[in-house]
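What you see is the complex with one protein chain gone and the rest in place.
Lettered A and B in written order, each chain numbered from 1.
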Amino acid sequence: MTQPDTPVSFSERLQRDYDLARAQGARPIVADSLRETSLAKALAAGLPALRDDDWRYARLRPVTAAQWLPAATADEASVIEPLRAALPDALPGFGRVVFVDGHYCASLSVADQSFSGGQLRHAASGAANTRNGEATNALQATTAERFAWLNDLFATDGAQLQVTGQLQLELLFISTITDTAAASYPRLQVQVCADSQLTLVERHLGSGGPTALTNVSVQVHLQSAARLQHYRVQAMARDAVFMDTLLATLDSRANYALTFINQGAATARSSLRLRLQGDNTQLSVHGVSLTDERCNSDTVIQLEHVGRNSRSEQVLRGVANGRSSIGLASRVDVAASAGGADSRQSLKGLIGAAGAEVNLRPQLEINTDEVKASHGATTGSLDDNTLFYLLSRGIDPETARKLLEWAFIGDVMSHIDIAGLRRQVELTTVSQLGNAAALEALL
Amino acid sequence: MSTQDPSLDALLARGYQHGFVTDIESDTVAPGLDRDTVRFISAKKGEPQFLLDWRLRALDRWFEMKEPHWPKLHYTPIDYQDISYYSAPKAKTDGPKSLADVDPKLLATYEKLGVPLHERARLAGVAVDAVFDSVSVATTFKDRLSAAGVIFCPFSEAVQKHPELIERWLGTVVPYGDNYYAALNSAVFTDGSFVYIPKGVRCPMELSTYFRINAAKTGQFERTLIVADEGSHVSYLEGCTAPMRDENQLHAAVVELLALDDAQIKYSTVQNWYPGDENGVGGIYNFVTKRGECRGRNSRISWTQVETGSAITWKYPSCVLRGENSVGEFYSVAVTANYQQADTGTKMIHIGANTRSTIVSKGISAGHAQNTYRGLVSVMPGAHGARNFTQCDSLLLGSDCGAHTIPYIEVKNPQAIVEHEASTSRISEEQLFYCLQRGLSQEDAINLIVGGFCKTVFRELPMEFAVEAQNLLAVSLEGAVG
Partner (left out) sequence: MTTPLLCIRDLHARVADREVLKGINLEVPAGEVHAIMGPNGSGKSSLSHVLAGKPGYTVTRGSVTFKGQDLLALPPEERAREGVFLGFQYPVEIPGVNNAYLLRAALNAARRHRNEPEVDAFDFLTLVKARMQLMRMDESFLSRGVNEGFSGGEKKRNEILQMLVLEPSLAVLDETDSGLDIDALKVVAAGIQTLRSPERAIVLVTHYQRLLDHVTPDRVHVLARGRIVRSGGPELALELERRGYDWLLDDAA
C-alpha cells in the first residue's frame, strides 16, 4: 500500500491496482492483450448495481473492502510445512497438485505434472500465457461473471490441465493470506479432449480474514464425447471472502457431472455459466450451500442449451442457520436451435433458524417449443410429521432436527461417488451442522 | 412517435412549441409535461388543493426517476414530452364515422365473439351518440347500490362528492413514487373508478366498468381505487372481452385495492386491447400498476386476469398481506400471439402471521410472441406460518415464440413454506392426433387443449366472463397455429 485508502471509485481503484501490480513486477500468467481486454470490460462494467438481478443476493462490500493486489509466491518452508499437516487425507488413486495463494507448490504436490492420461502445466512449467480460451468454443465472461476479469488482471500462476486419456486428479487451492496485504487468484483451465475422461476434485481451503480475498477462475472445455466428473468443495475459513467463476463449454456428446459443496467463507459468490454447445450433451449439477453465523453464500448459474437433444439436470440445496443468508439462482436458456432439450431444475432451501434467509430464483428462458423443461422450488422448515416420527422413536428433538437437515442435503451428498472424498465432506458437514457426535454414526 | 393526430399537427403549426392551451374551455393540451400541465388538468377537473399538491409531488418524483428497462420487453422508446396529457372528454370526431369505416378484421372478430350489433359500434369507437341506452342501465344499478350504501362512481365524481375518502385512501397502497409509471399516472391521471363498500356490506352485484358508460374512454392514465371496509365483500370486473379500438399508444393505469378486517375483494380483468397486426405494427403499450393490500385480519384479495390484448403488457397485480391470516390470490392467463410481448406476474408480500397466497399462472405463446412470468414471493421475518403455492405453466405453440419464467422466492422466516412449480410444454402430436381421430378439426383441437390448460384460471372468473374468455382465447390464437 502506498498510502492510506481514500475513497476512490471502482474504476480508479482498478486502474490504480492494475498499474501497481505491474510496477511491483508481478508476473502475470495472462497475456497482455487479454488483460487489456479484461481491464477494459471491468472498467466499463464497474461494480454491480444494487438492482442488478445477477447480484441481488450477493454481498459485495467485503469484496470492495478487500485488497486486490496478488499475493507473492508462498514458498518458504515456514509457510509450507504447517500446511502439510493440515491437508486432507490423500484420495486413493488420485494424483494431487497443490497451489498456495494461487501459485504452484511443488513440495506439497504428490503427483508430477505429467500423467499418463494428460498433462498439467503451470507458470514454472511454461503454461502458455493465455486462457485455453482462445479455442473456438470458449465462453467469455459476462457481467454476471465479472470477477473473472479481475482474475485475468491479477493472476500470476495457474493450472492448465489437458486430458487425453483417463485421469483422476485432485487440485488443492490453499489460501494463506490472513491480512489485507494481498489477494489469492487461483486459476484453472481444463480441457478434456475427445473421448477422454477426467475425474477432478477441486478444493478451496485455507485461512482467511475479513478482507482476505480469494478470487477463483475456472474454465472447462469438454470436447466431443469427453467425460468429466467434477467435484468442487469450497471449505474456506469462516471469515474468508471468496469469489468464484466457472465457465464451461460442452461439445457434442460430452458428459459433465458437476457436484459442488459450498460450506465455508463469510462471503462467497459463485458464478457458473455452462454452455451445452454440441448436440446430445449431458450435464448434471448437484450443489449444496451451507451457511451459519452471518455468512452469505450466493450462487448464480446460467445454463445455455444451444445444441440439439441435450439434457440438463440441476439439484440445488441450501441450508441457512444462524443469521446467514443463501442465494441460489439458476437460469436455463433454451435457444431456438436447441430442439429436443430436456431440462430439469430442483431448488430447495431450508431455514434452520429465525434470522436466517433463503432466496431462490429458478428461471426458465424457453425459445423453442420442442422442449421439456420444468422446475420446482421450495423453501420451508422441517416437516412436522417427519419430526414427530423421529421423536416417537426416542430421538431427541435437537438431533432429529440436525438429522433432517442432513437428510435434506442427502440427494446432493449421495452424488459424491468417491468414498474418501464423501467421507471427508460429510465429516465437515456434520461438524458444521453441529451436534457432530449424534450424527457421526451416520457416516 | 410521429404526430399523426391532425389536431396536434394543427396545434404545432400554430406555433405552440411548448406549454399548454391556457384556455380552460379547451379540450386538448399540447404535448409535453411539466408542473403547468398538471395544474391545468387539476384545474380543469376542479380538484381540491390536496389533490393538486399530491399530483405535483408525484410529478417531481417522476422527473427524478428513470424509465425501467428490466422487463423483458422491446419497444420503440416513448417520448413522454410528445404525448398530450389531457384530451378528455374525447372529441367525437376523431373516430371512424360509421361501421363501414372500421377495419373489417375487427368487425369479423366481433362477429365471432358474438358481440351485439349495437355494441360493436361503441367498441369500435364509432362517433355515434347513444348507440344504446347504457345510461339508463347504469342508473338502475346505481339505485340498488346506493340503497346498500355502496359508492361506485367515476373517480372525478368521487373527488367532488367524497373528497374525505379520496384524501384518506388515495396512494396508501400504491404511493405516488412507487414506480415510474405509477408516478406518471399519479401526476396526470384524468379519471377512473372509485368504489367504497361500507362495513359489513356484501355488494349486491358484480361491479363492472362495462356499465360505467359515463366513465368510458377515460384515456390512458386511469386510476381505480377500491376500499372494502371491515367485513365487506365485493367482486369487480374490469374490461371487456371485445377488442377496444383505442388511439392511445401508452396506457399507464393504477389500481389500488384495500381490504380491511375480514373484507374480501375479487378483481377480475379481461384485457383485450388492440395488440397490433400480424406484423407487429401498432398496438397498445400497457404499463399498469395494480396492487392490493390486505390491511386487516382475515382479509382476502383475489386477482384474476385474462390478458390477450395489447402489443406490450407490463403488469404485476400484487398483494401486500399485512393483516394476520390474510389471503392473496393471483390467477392469470396471458396469451401472446404474433409479435405481442407480455411481462406479467405478481408479487405476494407476506408480512403478517399465517398469511397465505396462491399463484396460478398460465402463459401461452404463439407466433413470434414473447411471454414472461415474473413473480416475487417474499416472506418477511414476522410472517410466522406463512404459506405460498405457485404453479406456473407455459405452453408454446410454434418454434419461434418464447416463454420465460422468472420467479423470485425470498424467505426470511423459518416456519414459512413456499412451494413453486413450473413447467413448459407444447401440444403434443399425440394429443392432437387423438382429437383429430375423434373427428375434431385442428383448430378446435387446439382450442380444446388450450382451454384445458387454462381451466384452473377460468374457473376463478365470474360465470359470464368465463365463457367469453374461452371464446376470446380461440379468437386470439386463430391462425397462430398450423
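One rule holds in what follows: a contact is a pair of C-beta atoms (placed from the backbone, for glycine too) under 8 Å apart; a residue touches a chain by one contact, two chains touch by 3 or more.
Nothing here was measured: the structure is a model prediction, and the numbers come from that model.
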Where the missing chain makes contact, among the chains that are shown: A
Which of A:65, A:79, A:335 or A:390 contacts the chain that the document leaves out: A:390
Hidden-chain contact residue, picked from the options A:90, A:353 or A:407: A:407
Residues in chain A touching the chain absent from view: 383-386, 388-397, 399-400, 403-404, 406-411, 413-414, 438, 441-442
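FYI, only the chains that are shown with their structure count from here on.
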Rounded Å distance between chain A and chain B, as computed from the means of their C-alpha atoms: 44
Chain B - residues contacting chain A, complex: 70, 381, 394, 396-426
Interfacial residue positions of chain A with respect to chain B in the complex: 51, 53, 56, 336, 339, 349, 351-381
